[in-house]
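All protein chains of the complex are present and in place, except for one that has been dropped.
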Amino acid sequence: MLLSEATNPGGAFNLVPWIVFFPVIGLLVNLVAGKRMGEKFIGTVASLASGLAFAVSVALFFALQANHGHKEIFHLLDWINIGALNIGWDFRIDTLSVTMMLVVSGIGTLIHIYAAGYMHYDVRYKEDPASYVRFFIYLNLFIAMMMILVSGDNYLMLFVGWEGVGLCSFLLIGFWFNRSPDGTFGTGNSYAAKKAFIANRVGDFGFLMAIFTTFWVTHSLQFDEVFHHLDSGEVPAWAIWAIAMFMLLGVTGKSAQIPLYVWLPDAMAGPTPVSALIHAATMVTAGVYLITRSAPIFSAGEGVHNVVAWVGAGTALFAATIAVGQYDIKKVLAYSTVSQLGFMVAAVGMGAYAAGMFHLVTHAFFKALLFLGSGSVILAVERGHHPIGEDAHGDHHDEHHGHDDHGHAFDPQDMRNMGGLRKRIPWTFWTYIMGTLALAGVPIWAGFFSKDEILADALHFNIGIYIVLSIAAFFTAFYMGRQVWLVFFGEPRSHGAEAAKESPRTVLIPLVILAILSTLGGFMNFPEVHQFGHWLEYTLGHFYHPTEFNANVALGSTAFGLAALFISWLVYGQNPRQTAKEKDPLEKAFPGIFAGMNAKWWIDEIYEDLIIRPYQKLAAWLADVLDWRFWHDWFHERVIRDGFFGLTRFLAHPVDLGVIDGIANGLARVTQGGATALSIFQTGFVRNYALWVFVGVVSILGYLIFR
Amino acid sequence: MVPVEYYVGLSAILFTIGTLGVLTRRNAIIIFMSIELMLNSANLLFVAFARTFEALSGQIFVFFVMTVAAAEVAVGLALIVAVFRTKDTINIDEVSSLRG
Partner (left out) sequence: MAPELIVFLVLGAVAVGSALGMLMSRNAVYSAMFLIMNFATVAVFYLVLGAPFIAMVQVTVYAGAIMVLFLFVIMLLGAEHLERRTGLDWQKPIAVVLGLVLLVEAGYVLASGQASLPAIAIPEAGYGAPAQIGELLFSQYLLPFEVTSVLLLAAMIGAIVITRRDAPKRKKN
């Protein structure tokens, strides 16, 4: 556990708790000293904490390779020890968990660095510079919790991390809790945070039920023991089904799948680095990790694969269509994330665990890149619109000079207010292009390899899922093309876009690194070689099967993606919109469909009508009829009160006055007399009290000696 | 060697004198000194028994008692000074606000 032990043979495994300790130390340092030390110190400490966790992950990676991929379990503490139940605070180091650790801490570190630059401006636009340190405390806490989630050796520890990241997500979505997503003062952001938390609670309920059921049928929560029990065939089929379905409910909550995905788009209320880290790259992939980790459970249940795969595929397509109709640059990416998570869930649902994990990793690269890029765009527009320093605060009338759509505050996230940004912010532009190509699945870029592997698996598994996912991939390329044309090409459509400023270096360096990763990341699982797959095979065992490269699938999806990009150019690139207020070309052509996509297919409203309102009505009905009329009016008034009166009338006269009062008064008199007698001793003189102590000492001693 | 019972007796006498000091004197500082005397008698007993049973731990305990006594004196004297400031006396009998 100590750092010095790392030099021992095989000692790197003993470092594993530090992946949690480093972020915790970082957050404690910032908690204690952050406020006094200034932004440079805070950013450095937080980034360093995350970076050291990454260094430990790298050390674990090499140690694991030297160990030929054999897993190690590091026991840190006993946790729950009741009878046969023995749950430890154990870290599991296997290829799967180390992969997740590398992704979480690696991308986490880049995003920490980015945030150090980004939040400098954000806290000033929100006029609350003191929040800077709070942000990094939450961010480090998130890294620590995520590390617990991915490194735990039992479902309970995983659950601790699961809930911990949920808490961090809540805190960070509501980071500007006194504002609304459009930047004005209000409760919008805290509403979004609440929504995320409650939607996740529904999922967490599922996960908890899965844990309970698992413990009920296997008497253990440790991964290997649970899976061993499953292998032995003692566990009834219905129990496996129940566990898998409950777990799937948990996954739909955390990984934003149908029907619980609604919280993720709203989660964009958080600062952009949060969207990138938590709501794109890491936390939301926890569900995919959970399914991969529980591969034996999901593979054991009859028909479980189909359910999971269809949930994922359905989400992938559904969210992709919504993304087409969004104007907010981050909302597009949010629905894109939901859609890509659908791809991953579909992949792991089909049993293609390696393909799903591969897509998880590449998606972490390019989606983090896209989110950070969008943050850089937003920052550039905001700084162009409202230069900091020239105008501290107060001169907000500037915001009303005509370029905005709604006549409210200027929205720097609205793509209609952008345009022509490629010349103003070239670094952001080029890195964004890399991310777009990766997400659209253009060959060579990372997304091509991972998405292709999923599609090839889908063709093998079920042609229906293949078709659905292909259409989703088509939409993906289309909405990304639309976004790039709207944001970077054409002419600036607002004052902010005209005067946009390139972001500082701390923001750009992570972008460049992520762009490189997004471009080259696909080669780590090159078809027919499958280094990444074989790496995971150490953990997955016989649940791993290499995906055969299918040239037709690859060509087809490439053609689809390029066609989608071309169509998006026809629609948006050829004749760029001139003003911010113009209608979307798609809206002119298909008003009904576009309205649906823009309004997110009214899912929030449907949930409101179908679930929330009836729930409220039921609650009101229960309150009125059950609680008030039945319980209060009838039961309390008639049964209890009247019955009570009858009883008391009897008790009051013969029983109470005669017997009870006599005893009570007697007791009172005795107490009073005793108190009067004892009050002599309370003189208030300390010495007097000491005397009584001494009397006690002497008497006790006397009793002990002379008894 | 002198039998250990002698030391026990001496210690008892010193302890009793210390107790009497606490109970009969009014000056807070002298009461405090009496407490130190009581601690000292206990220390004497520790050392004597450490010698009797050849257990060095007894002496270590004396060491700890002395450190605790030092801490106690620092805080106690500070308290006396604080009391003197507010009450303008260190007569323990005039500090009797414990009476209800």
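By written order: A and B. Residues from 1 in each chain.
The definition used in the following text is that a contact is a pair of C-beta atoms (placed from the backbone, for glycine too) under 8 Å apart; a residue touches a chain by one contact, two chains touch by 3 or more.
Values in this document were obtained by computation on a predicted structure and should not be read as measured data.
The residue touching the chain not shown here, chosen from A:N86, A:N306 or A:N688, is A:N688.
Contact between chain A and the unshown chain involves residues 683, 685, 687-688, 691, 694-695, 697-698, 701-702, 705-706. Chain B meets the missing chain through residues 1-10, 12-21, 23-27, 29-30, 32-34, 36-37, 40, 43-44, 47-48, 50-54, 56-57, 59-60, 62-64, 66-75, 77-82, 84-85, 89-91, 93-94.
As a working rule, only the chains that are shown with their structure count from here on.
Residues of chain B touching chain A in their complex: 19, 22-23, 26, 31, 92-93, 95-100.
By the touch criterion given at the top, residues 682-687, 689-691, 694 of chain A touch chain B in their complex.
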